[in-house]
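Quick one: this structure, given as structure tokens, is what I'll be asking you about.
All protein chains but one are shown in place.
Let's turn to subunit A:
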């Protein structure tokens, strides 16, 4: 550690450049993971707010909420308790004469079931009748106001926004919560047999008691959201590649620096300085550089996160970032292993001659 710190302090420019590289990589990794988490969140925010453990869908819906339909008879057979709620989901375009059109997800809920009861608007109040809706705060950010009369798709029926709710997005679209009756109208099933799209349960393995229905765990249901897995895998690969790039960079830099300093290390070995001391030096040097880069990268990420405009899906999962930081430190240790080996095997005789 002693030699590592002294060298870094003495060779400021050289090590500042290396740290700058690590800062950029860390920053990129953190921002990418923030975007990945943010986007993933926009896929699932609404589902997570439902506190679901299991989801009952139509067996033939291919685990797709939009394709699932549940009949009145099936709901009756399922015997819902206070831990279950029926929802009806449909993609809609929200229209208002003075505001821009918004693509959204309509979620119909039953007033007396737990999802509707738990809905706590950050602004306004809960819907009291079929003509009232509660919308995600995205609408507020886009200029919609409480009391605005909105229409869905080409329907002429008007609905009033009576509340805005935080973090209510589904499939990267803001959610508009309304009644199941409105959902039936949107799906053109007024007075029909269809009751909703899915039964959401706060208990695991809730049984729908119907051969046409199937229960999925909430995590499986989320993993099957359209595009969700592909998007997460893409981000995962990008972050993984950046980790590998950081490993290569630290290894190359430390290798070059070690090769340059090899005669000095050889003399130190000749003087009886144990190889372990020198190996520890290169590893601690790598850890110092990585830690410095990670801390500055995290600070930059924090500043960016506070400056980024509303609407950009960015969210930080602190345990995940901590894990990535540990991963980067590990990359630093692995990157230092190659030059460390070079130091451990340096032959002082080659420098002195003889």
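As a convention for this text, a contact is a pair of C-beta atoms (placed from the backbone, for glycine too) under 8 Å apart; a residue touches a chain by one contact, two chains touch by 3 or more; residues count from 1.
Here is the rule we use: contacts and distances are computed from a predicted model.
Remark: of the listed names "PqqD family protein", "Putative hemin import ATP-binding protein HrtA", "LLM class flavin-dependent oxidoreductase" or "Xanthine dehydrogenase family protein subunit M", the one matching the undisplayed chain in UniProt is "Putative hemin import ATP-binding protein HrtA". Interface note for the absent chain: among A:147, A:272 or A:309, the touching residue is A:272.
What subunit A contributes to its contact with the hidden chain is residues 2-3, 6-7, 9-11, 263-264, 266-275, 277, 348-349, 351-354.
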